[in-house]
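I'd like to ask you about the structure that follows.
With one protein chain removed, the remaining protein chains of the complex are shown where they sit.
Residue numbering begins at 1 within each chain, and the chains themselves are lettered A, B and C in the order written.
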Amino acid sequence: MGYAFKPMWISLRTLIRTSIAGGKPNTLLYPEEKMELADDFRGELGLVMDRCVGCESCARICPNKCLNMMLDDAGNGIMKWMPALDLAQCMFCGLCVEVCPSTALHMTNNYETATKDRFEKIFLPHEWAIKPEEAPDQRPFPYPELYEINCTGCGACDRACPHDVIDMVSIPGTAKRRPNGTLGPEKKLPMFNYELCVSCALCVDACPFDALDMLPRTTTASDPVVRVEEVTSV
Amino acid sequence: MYSISNTIATAILNALHINYPLLDYLLTWVIASIALLIIIVINVIVLIYVERKELGRFMDRRGPFVVGPAGVFQNFADMFKFLIKEMILPENADGLGFNSTLVIIVASSLLIVAVVPEAPYFFYTNPDLGLLLAFAIFAIEPFAVVIAGWASNNKYSLLGGFRSTAQMMSYEVPLLITVISVALVAGTFNFSSIVTFQEKHVWLVGPLFIGFIVFLIAIVAEIERIPFDTPDAEAELVHGWMTEYAGVKFALFQLTSYVRSFAGAAIMVLLFLGGWEGPFLPAIVWFYIKVYAVFTLFVWVRGSLPRVRIDQVLNIGWRSLLPLALINIVIAALFKMSGVI
Amino acid sequence: MAGIPTIVARREERDYSTLGLSEGRPPEELASAIKNKFQIDVKVKPRRRLDAGKIPREKLLEFCTFLKEELSFEHATCVAGNDLRRSFEVIYHLSSYSNRCMIQFRVELPRDDPSVDSISYLWGGANWHERETYDMYGIIFKNHPKLERVLMPEGTDFFPFRKDFKLLDHWKIDWEYKGKRPPPQPMIGEKPRDANG
Partner (left out) sequence: MAEMWINMGPQHPFTHGLWTLRVKVDGETIVDAEPIIGYLHRGFEKLCENRTYPQIIPICDRLCYVAAMSWDHVYVSAVENMLDLEVPLRAEYIRVIALEIQRIASHLVWLSSFMTDLGNLTAFLYAMREREMFIDLLQALCGARMTYNYPRIGGLSQDMPRDFPQQCLKILDLFERRLKEYEYLIEESEVFRIRTQGVGYLSPSDAINLGVTGPALRGSGVPVDLRKTDPYSAYPDFDFEVCVEKDCDVYARYRVRINEMYESCKIIRQALKKMPPGPVLGKVPHHYPKGEGYARTEDPRGEAFFYVQGDGTDRPYRVKIRSPIFVTVSAAPKMLKGYKVADVPSIMGSLDMCLGESDR
């Protein structure tokens, strides 16, 4: 039994450190003191209605199907498609925030989301809206970018695009001569009219050869909802 | 305590103009018993609070701090919670055994405190053979526990009851031998006389240090605290023999375990640490300071050590403590024969 | 107390303290050894991975015994079932500590007779994987020591991972009338276990 003294010394040292020698215990007095959170802590979701372009990317990526597109008043009398949220099913993975092209979704630092009834946590789009100041993490819009090497000019992206952004254009001088001497068809490549693009990434999903990727652009396109100047000034 | 309550009883009877000596006698004991109960309950509540706070600091946390200032009313909150719980008698349990053990265990634990004096003139009763009486009462509990374990009709309870009995039996032996050595040196079985002897000569923790250590370990096993809380080891037996008890019954068992802790600490103070002896302060204050210091030692051990396995508990009891206790009694005899103290 | 087993710390004949410390035999050598014995083309992939493709199910036990005894594949990493709609397959991943490599092979089973030899007697670690595969796909492992349900409750009469198994209709949120949901579906009843075995 002689070796019980070292552990007793350790716990005695803790007692001295926490009560007598001026230290304080490790406990966080919860309702008064709060945990320090990182800036990108993933708490309750918030929607900036002004920025939402209704692209449905969030509803497509959500693993739990807790986002659903609905028509709602955006606060200024305009009805538009925006996601409704069932926070009771949300698992705070943050994938929707990551894919949102217009940074309309933001995870706030609020983690105290308990309610008595889980149905209180089903929100229509305007019910979970936050102000744009509360979501400062704006990043440049991603736009589809072409990897020419992979592209075969099949036009799948053109057919998938909901906003007529993509036009398939023939590239002069790319036609190959057939064995019988006639010229074949010229190679087609997609051209993007970024003015119309809402960054929904449907074309990227549609491309069978991985020739498209969403990459951030700051300069080429004017932003459909938020002007580029505002983005850079924030 | 007897004289105070006697005064009160006489005053009440005088005020009512009643003059029956027997009534006076009975009323005195009733008042003294109620006073004892109040003292025990207050002590237990303070003990639980002290344990929670101290254990918290040993573990680098705060202990209770929400209910009342610094959490002093947490125990009352817990008690109310137990009070509003349903009292469950398990199906197929033996009702008589299940409930009667509660009475036996609570009453026997209160009785231990009743025979322990707290100051020269502040005691419930102080019989000449108080020491033996206290340990005789200590030994009642195992029987009740084994009945409780059997009556609950639960395998965990049954195992816990067996363990409790085995542990109590094996630690009674070194405990009693150590106690006998104290009585041998002091020449009496009366608690007050033992303390008076220590006032005259020396605190017995000095000459009988081995006995002190044996007594400390054995008393921790006897009151079933960590590291010797195998009968209600929550990791393997859910709550040992207390598994099936719920609500008020469970709360009473928990309080009883603290009553026994208090009694154990008090006996240790009386036998080895000079009782209520001490300078400047009144005797009763010294007594309580020492009792709480010993209790802090129990808490400290609980905060530092893991639980011992049941067969190892028995091994320690028979193989280490018993020889040490025998050595101790030889030392005591040598001291007595040589006439040093 | 005669029935209580006593604990005897048996000394090991083999020294395991150097197992896995050396590279062992190269995977190409193992592949050619398999090829010589079973005429199976084994692809060698980067990071010491082998792929033996399909093994006929009659030869499985012989093949596995060869792997364990001759090529020292000590460890059964995984046994996975798979439903190919027309047939079933069982995918085996075995790994070798001493040669630091891993082999994958599969056995295809007809849908009307999904049974294959158990490898639990070779590798005790495959025991529960086979039980799970039986549990989820209904593939029978012959000579398995205890082929019972492991994850699903006893008495379940379906095999949930088969592709033709239909889930109950998952409740959906009625976004127009939020808060009103259909009541939860009843669970599948379980027979209570007997406490005394």
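As a working rule, a contact is a pair of C-beta atoms (placed from the backbone, for glycine too) under 8 Å apart; a residue touches a chain by one contact, two chains touch by 3 or more.
All values derive from a computational prediction rather than experimental measurement.
Shown chains touched by the undisplayed chain in the intact complex: A, B, C.
In the complete assembly, the contact with the undisplayed chain comes from C:Pro160, out of C:Pro56, C:Pro110 or C:Pro160. Touch with the chain omitted from the figure is made, among B:Ala93, B:Leu159 or B:Leu204, by B:Leu159. In the full complex, chain A contacts the hidden chain through residues 1-4, 6-7, 9-11, 26, 36-38, 40-42, 61-63, 91-95, 98, 107, 204-205, 207-210, 212-213.
With the whole complex as reference, residues 55, 58-61, 155-156, 159, 226-227, 229-230, 233-238, 303-312 of chain B touch the missing chain.
Hidden from this view is one chain, which touches chain C at 1, 3-7, 9-10, 12, 14, 16-21, 47-48, 74-78, 80, 82-83, 91, 93, 95, 97, 100, 102, 104, 123-129, 132, 136, 149-153, 160-161, 193, 195-197.
Operating definition for what follows: only the chains that are shown with their structure count from here on.
Remark: chain A and chain B have CA centroids separated by 64 Å (rounded to whole angstrom).
If you average the CA atoms of chain A and of chain C, the two centres end up 39 Å from each other.
For chain B in complex with chain A, the residues that touch the partner chain are 54, 56-62, 65, 217, 300-301, 303-305, 316, 320. By the touch criterion stated above, chain A contacts chain B in their complex at residues 1, 4, 7-8, 10-12, 14-15, 17-19, 25-27, 29.
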